[in-house]
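Okay, so here's the structure we're looking at.
A single protein chain has been removed from this complex, and every other one stays in its place.
Lettered A and B in written order, each chain numbered from 1.
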Amino acid sequence: MKIGLMFRDISTSLFQRPVTERYPYERKGTPNRLRGKLKWNLESCTGCGLCGLDCPANAIQVHVLDRKEKRFILEYHADRCTFCAQCVHSCRQGCIDLSNTDWELAALDGDVFRFIFGVQANVDEFLVGESSADTESPTSE
Amino acid sequence: MESSITMDILDKIFTLLIFPGGLFLLILGLAYEWVDRKLLAQLQNRIGPRWFQPLADVIKLLAKEEVIPEGVNPWLFIGLPIIALAGSLTAALYTPLVGLPPSHSFPGDLIVTVYLLSLLTLCMGLAGSNTLDRFSLMGATRTLTQLFSYEAPFMLSLLGPAIVVGSWRIADITSYTENHWLLLSQPIGFLVALIGLIGKLEMPPLDAPEAETEIVAGAMTEYSGRGYALFRLAKGAELVVGLTLVASFYMGGMANPLLFLLKTLLLLLVMVGLQTLITRLRIDQTVGLWWRYGTLLVLVQWLGMIIWKGVAS
Partner (left out) sequence: MESKRQDERFIIPIGPQHPALKEPAHFRITVDGEIITNAVVRLGYAHRGIEKATESRNWVQNIYLVERICGICSHIHATAYCLGVERLAGVEVPPRAQTLRVLVAELERIHSHLLWLGVAAHEAGFDTLFMYSWRDRETVMDLLENVSGNRVNYSVNLLGGVKIDIDNQISDTIREGLAFLEERTLHYLDVVSNDMAFLQRTRGIGVLTRSQADVLGCVGPVARASNVPRDVRVEAPYGAYQQYPVNIVLVEKGDLEARFIVRLKELLESYRIIREILDTLPPGELTTRMPRRIKEGETISRVEAPRGELFYFIKSNGTDTPERVKVRTPTICNMLSVLKLAVGHQLADLPMILAGIDPCFSCNDRVAIIDHRRKSPEIWTWQDLRQYGIEYYNGHSR
């Protein structure tokens, strides 16, 4: 019958540095496959909308401004996203990728989580259309 | 003449409230609690709390609302933590705290000190039985059971040096042990004193009365705010006083503050090591184990001492 079988562990730990990572003063590098914030490569997008359809959290909405001219807007809600990467695989053209360095997404305000991706002219047109829709029906919920 | 009486009274008040009793002891208790937690963390390969954590805990608790549950006796509820703190602070007056000779001493103060320390445990047991909460009642039962089974061997092991010296006065015993290391001549007594101290302080592995995963917090479940802060301060003070007693009796006395610090911290390191190595024992196992074997060991030690004393003289 023995007792104190973890003696070796504690006696080596007494003289070692603790194994805790002192975040945020020390940061370990992230692995390549880390699933962080979404990035969209808009050249190959065909506007099929499968990414939005398959997203389990309704975090992606694809807005079609003009299908023939290929003018699309991707609206991404980072606060709803679960970083599952289903959109990456649903897209048949490989337009979507999840960053592996941009993962510290906490914020104090809820508004910063809505990202609108697209060519600048298209984004402006979209936002103008949105705000005019808001002013037309101010009491909508 | 009057000025010297006034100076005497002022000096006594100073000793009682500021140094080395009272405020200084409370701060020392918080410091020792920090050392305990930090050493525990280091042995478990993690970072522990920062140096001001126990102080921050006490300040936070004092700022919180004290909830008095239904069905308790409010005088007892509020008064028991105060009595517990008073008991452990008073016990410090007779011990060689910080290496200085005890501020008060009279024949028989060894027994008084030990019983003032157990006043703390008794208050916790009463505090637990005072409420209607099931967890507190079970915790109180366990506290009192552990008190009964650990008091006897601890007391007897402290009486070992008293027998050798032939006096019941802590001041005499410590002046004897400064020249003799009783650790070497009474090793069994030291072992019993060490384990008795762990049981008295309800530190793991003998912390069944306060088992977090079984009965939430034992006798102190219903306490919050000021009452809880006072209990924690009392336990910190009890830690310091207990360590002082055992270290000064068995580890060669306390001649000056530096030796005090070294010896008590060494003893604390041994206790923290035991804390990490052994699982928490169930209350029937702690009682069954120690009530029999502890007392037996101490009696064996006494027998050895008496025989040796008889042979030597």
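Everything that follows uses one rule, which is that contacts are C-beta pairs under 8 Å (C-beta built on N, C-alpha and C of every residue); 3 or more make two chains touch, one makes a residue touch a chain.
The structure displayed is predicted, hence computed values, not measured ones.
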| item | value |
| --- | --- |
| Contact residue for the chain not shown (choose from B:44, B:129, B:224 or B:295) | B:44 |
| Touch with the omitted chain, as defined above, among B:30, B:85 or B:137 | B:137 |
| Interface residues of chain A (partner: the chain not displayed) | 1-6, 9-10, 19, 31, 33-35, 53-57, 82-86, 88-90, 98, 100 |
| On chain B, residues whose C-beta touches the chain left out of the figure | 43-46, 132, 134-135, 137-138, 204-205, 207-208, 211-216, 276-285 |
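Criterion: only the chains that are shown with their structure count from here on.
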| item | value |
| --- | --- |
| Geometric centre distance via CA averages, chain B-chain A, whole Å | 55 |
| Interface residues, chain A side, partner chain B - complex | 3-4, 6-7, 9-10, 13-14, 16, 18-20, 22 |
| Of chain B, residues touching chain A in the complex | 41-47, 273, 276-278 |
